[in-house]
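Comments concern the structure below.
Of the protein chains in this complex, one is absent; all others appear in place.
We call the chains A and B, going by the order they appear; numbering starts again at 1 in every chain.
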Amino acid sequence: MLHHLLENVRSQSPLVHCITNYVTVNDCANILLACGASPIMADDPEEAADITAICNALVVNIGTLNQHTIPSMSLAGKKANELGHPVVLDPVGAGASPLRTNTAHALLDSVRFSVIRGNISEIKALALGNTAAKGVDADAADAVDAGNLDTVVAFAREFARKSGAVIAITGAIDIIADAGRVCLIRNGHSMMSKITGTGCMLSALTAAYVAANPENVFHATVAAVCAMGLCGERAHARLSGFDGNATYRSYIIDEIFRLSGSILEAGANYEIR
Amino acid sequence: MLHHLLENVRSQSPLVHCITNYVTVNDCANILLACGASPIMADDPEEAADITAICNALVVNIGTLNQHTIPSMSLAGKKANELGHPVVLDPVGAGASPLRTNTAHALLDSVRFSVIRGNISEIKALALGNTAAKGVDADAADAVDAGNLDTVVAFAREFARKSGAVIAITGAIDIIADAGRVCLIRNGHSMMSKITGTGCMLSALTAAYVAANPENVFHATVAAVCAMGLCGERAHARLSGFDGNATYRSYIIDEIFRLSGSILEAGANYEIR
Partner (left out) sequence: MLHHLLENVRSQSPLVHCITNYVTVNDCANILLACGASPIMADDPEEAADITAICNALVVNIGTLNQHTIPSMSLAGKKANELGHPVVLDPVGAGASPLRTNTAHALLDSVRFSVIRGNISEIKALALGNTAAKGVDADAADAVDAGNLDTVVAFAREFARKSGAVIAITGAIDIIADAGRVCLIRNGHSMMSKITGTGCMLSALTAAYVAANPENVFHATVAAVCAMGLCGERAHARLSGFDGNATYRSYIIDEIFRLSGSILEAGANYEIR
């Protein structure tokens, strides 16, 4: 199944509007090109809705939000909703400051998201108003493991039901949930957390997959998360003893560029419950 | 001839002021350093003209334009004109939103550009008010090929005459025109379109070449476009079966770093009509 979802991205080459942070924006653009999509970044309120109108999907990433781009996120989100385009929210650092938490909540109130992707601390901040996030990384106290997996799955499902979005909680084990289904994904490598932007890149990738598979948002999200994790594994296998996180970053994007449907199908490690 | 133009960049090390988008800004800075120039990025209206005053050239790239940087583009452009510094315009995404199209037109009205470099859709949007651009990439319907080459050449020449700038329309075949001459360049590799920022980098490179060869804007632009295309070819030849667009990006900048006048002279594939 996954290989069709990937091939639809390559054949349709969706144009993805990113309102995203300036830290990882270049990687987001390159990973979109790598997967077969095209990026356009535009965050001024004067053009946010116009740019969304010519695109196939929108990603809203609050990683370096500011007073001038927050209105753009809302304007673009509403226009995308109006046109039926998928919208992905990446609530980077939600919980780390009132501005981030409040902005994320305001976006949830005004925009209908297809997918919300974040780490467990960010998703908790969104769903529960929890504000204990350690910056932009998940708090150790929130880590998902065998002991609390069922609890987190129930939480994800409940937030999916309430928000109407597919919820993607990514970490050592990734949890993808909509109101009725859940998927656990065990791809990826721990060294991915030593690169800035793996989460941001995955959110952009998810938007491309969902744009090319609009009738199948849940599985498209699963495919994107598997693709990112699998490419993290394959890129890690390619590292020499001299390489570190900078080379690893390039190799992950390279692997997304080279990824075929059959490699994805063979390497994806997921379980739908 | 080209080798002197390149060597002038290395010997004079021009300082290039970039008002540019935050997607590809790091690559623009590194390619300027690679070719022997020095970059400075500054986009606040309070300092835009001051920074231009200490530089040798200015690039205005509207890739992530906003209400706060648009006045800076105009202020810096006018100051550069006043001081006789070359100014390069990269109208990223002109045609994709009224803000971009209108800003590009307003800049054309208020600033005298030495070179305008874009893809065919962007240049059409500038010259004809066409607004059918597909995001930041050229529209397939606009593609330049053997069938319409003469028409596009005549269009480029006419726009050069009207704007007073050297026009560089880059794509599979690059067309460089001023009012009297035209040059067709057949360097480059199709995979360059799978990296974000090859156009932005080329605009920055062009500013460096023109700054170091101010008496010869047309040929300096030809040299910069040949250099970028040739380095795209050479970097592609270096790719292994494991590499993708991220490694390719680094290799292109590496090739610009290593490019000598004699390699450029030998590899440039251009025809002046």
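The criterion applied here is as follows: contacts are C-beta pairs under 8 Å (C-beta built on N, C-alpha and C of every residue); 3 or more make two chains touch, one makes a residue touch a chain.
None of the values given here were measured: they were computed from a predicted structure.
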Residue, one of A:T24, A:N81 or A:S114, that touches the chain absent here: A:T24
Hidden partner chain, touching residue among A:Q12, A:S97 or A:N216: A:S97
Interface with the unshown chain - residue positions in chain B: 15, 22, 25-26, 29-30, 33-34, 38-47, 50-51, 54-55, 68, 238, 249-258
Touching residues on chain A - with respect to the absent chain: 21-24, 26-27, 63-68, 93, 96-100, 134-137, 194-197, 242-247, 249-250
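Here is the rule we use: only the chains that are shown with their structure count from here on.
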Averaged-CA centre spacing for the pair chain B and chain A, given as whole angstrom: 33
